[in-house]
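Since the structure comes first, as structure tokens, the remarks are kept for the end.
Of the protein chains in this complex, all but one are displayed in their positions.
So, chain A:
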Amino acid sequence: MIFKIEDVTVYFPYDNIYPEQYEYMVELKRTLDAKGHCLLEMPTGTGKTIALLSLITSYRLSRPDSPIKLVYCTRTVHEMEKTLAELKVLHDYQVLHLGTQAKILAIGLSSRKNLCVNTKVLAAENRDSVDAACRKRTASWVRALSTEKPNIELCDYFENYEKAAENALLPPGVYTLEDLRAFGNNRGWCPYFLARHMVQFANVIVYSYQYLLDPKVAGIISKELQKESVVVFDEAHNIDNVCIEALSVSVRRVTLEGANRNLNKMKHEIDRFKATDAGRLRAEYNRLVEGLALRGDLSGGDQWLANPALPHDILKEAVPGNIRRAEHFVHVLRRLLQYLGVRLDTENVEKESPVSFVSSLNSQAGIEQKTLKFCYDRLQSLMLTLEITDTDEFLPIQTVCDFATLVGTYARGFSIIIEPYDERMPHIPDPILQLSCHDASLAIKPVFDRFQSVVITSGTLSPIDLYPRLLSFTPVVSRSFKMSMTRDCICPMVLTRGSDQLPVSTKFDMRSDPGVVRNYGKLLVEMVSIVPDGVVCFFVSYSYMDGIIATWNETGILKEIVQQKLVFIETQDVVETTLALDNYRRACDCGRGAVFFSVARGKVAEGIDFDRHYGRVVVMYGVPFQYTLSKILLARLEYLRDTFQIKEGDFLTFDALRQAAQCVGRVIRSKADYGMMIFADKRYSRHDKRSKLPGWILSHLRDAHLNLSTDMAIHNAREFLRKMAQPYDKTGTMGRKTLLTQEDLEKMAETGVQDMAY
């Protein structure tokens, strides 16, 4: 359908539209007009993504003189694929109605691992070795050398791409990763470098958060994006965590050992160069004296990860004199490693501010703050000079230098925590020195400063006033949308007791109680026997899930579950989990039905949808609180209290409930869909916990469903499922329109009345 929002003609690829999608577009348009940032919470299952995409692309079409670029950030690669698939539908529709002028170039961007088409490079096991294998074939010195020695293996795809030079362009269209690979294979061009090159020409770029938030990656990929861009962070409820993770680094014993090995190797190389090609080292020294940290003419194949510090915090001056010489720098690093080794040898937990850490480093190892700051740049320069291509081997020293650079750059918002062992496993010594960032606003600040509009959106941003504080920005629009329901297609319930009336909870003192475990099991046994197709369960942690499944297996509960449905489980092995998910979907498709056991805060909870028959009921076992004794968490809480006046308890509850809401919110994708959400913990019945849930869930949580036992919940579930199976009028009844047609919108525009049903 085609309609107008104020002066923008919106092309929307479906015949109908939800009223909240329309509202959402209106707010979004105002944000774009105001060239400001916004914060929009809209329930899952109301077509956020397509509303966003169609408004922004239509906005672009309506302003042909100043075209905006859309930078769409997703948390995961599979969400990226999904977004691009929706964009494809939209793009086809726009081209159909507007002809070729509506054509855009949209690309998804990912790492070499996901884009490479060279089978020899792909044979490498993990991401880092793929990167290294690629550099081995594409680094400028390797290619220069190959003209002399023809037996050096290069990558044909990269060579062809380089040969095509400026002509290597993607024709307009929407390219998923698979499409990019196919295109690259066809033309014989490297899809990875082609995609990176096309970033500056593309109208829409879809990539993951860190390509914008993590300075290491953003420094390479997103440097040249223009200001007239709209940046969208989708599913952004965890954005604060992504931000602090981007600036955190830690050092373990293995890191130090690896770094020492790296230094030995470097020393060896330096000696070799001294003997054979002393001029090269001298040239580097001279360059550093002139103040050029890095050669400016780095070709694509030479680039490696960028500086871990934020761009405006990086000093633009010459590298200090004491580390200009290669062997001096190696010495400094040795001293640093030694010092870190001593600090790791502690028996107590130590917490320190970066300032005092740096000063004690200065007094004990004689390394100044400024020297620390330049560690990253100096290392990069040295690695290029030594022509090191196997970057995966040199990760440990890289980590140490990243640590040094960050600790030298930031005095505020960070702390250093040294733990001799993991709190929960005191019998296994595993010392770790962590530099952890507490201030989420640091990493995201450059994004807010640089781009015209930043849109932060998700299904769960409650309480919505907390996010501007955490990220310290001022939104021009900040709104939370409700969901207009055609029928009550979600059914949240709070289960507080088992059938035997004993309370259930994952509270620390109760979680291993056999009664609780049994009651949790019985709940599932009953549910799988009455719910068709897919059932999803979320547990508070891996270890809890492990334990409870083992107990269920011993007591025969698992057997009863397996009799009704197949069981699939998320494990810590990503490959296995992916296959389990794939099989789970197939089991739901073929009608056999299945249960998926998963973990809140895990990879599955983060981005996999259990919509339609893939999830008719979600059981959230317990409240997914963070481990509150964690030193890092305590330090962060302290920082939040001191800086933002956010109470510890409030933040913990907020964090746990957003995770829980995120888990259960995955069941619903459209209003034709339906699903139950069971919060199985007595603590959910308390108002202070429950009220932190997003409004669209709360508004369906009836008072009668706040304190249920298993048998009552089963009874409700039966009723709900029976009701949902009936045919219904999709457009809404009793004057409440929940599905708008083109005429409805035109009528609304004429009368100017905005009385939509909520």
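Please note the rule applied: contacts are C-beta pairs under 8 Å (C-beta built on N, C-alpha and C of every residue); 3 or more make two chains touch, one makes a residue touch a chain; residues count from 1.
Simple rule for what comes next: contacts and distances are computed from a predicted model.
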Name the chain not shown, per its UniProt record: "Probable RNA polymerase II transcription factor B subunit 1-1", "Hemoglobin embryonic subunit alpha-like", "Autophagy protein 5" or "Proteasome subunit beta"? "Probable RNA polymerase II transcription factor B subunit 1-1"
From A:Lys163, A:Arg282, A:His312 or A:Arg424, residue that would touch the chain that is not displayed: A:Arg424
Out of A:Met42, A:Leu170, A:Ile444 or A:Ala580, only one touches the absent chain, namely A:Ala580
Contacting the left-out chain: of A:Val251, A:Val407 or A:Leu657, that is A:Val251
Contact residue for the chain not shown (choose from A:Leu305, A:Leu340, A:Val504 or A:Ile697): A:Leu305
Among listed residues A:Leu442, A:Ile608, A:Met677 or A:Ile697, the absent chain is touched only by A:Ile608
Touching the hidden chain in the full complex, which residues of chain A are there? Just list them. 14-18, 47, 50, 76-79, 81-82, 85-86, 88-89, 110-111, 113-114, 126-128, 130, 176-178, 208, 210, 214, 216-217, 241-242, 244-246, 248-252, 255, 305, 308, 395-396, 398-399, 402, 419, 422-425, 432, 434, 436, 541-543, 546, 549-550, 553, 559, 562-569, 571-572, 574-583, 585-587, 590, 592, 594, 601-604, 607-608, 612, 626-633, 636, 669-673, 730, 739
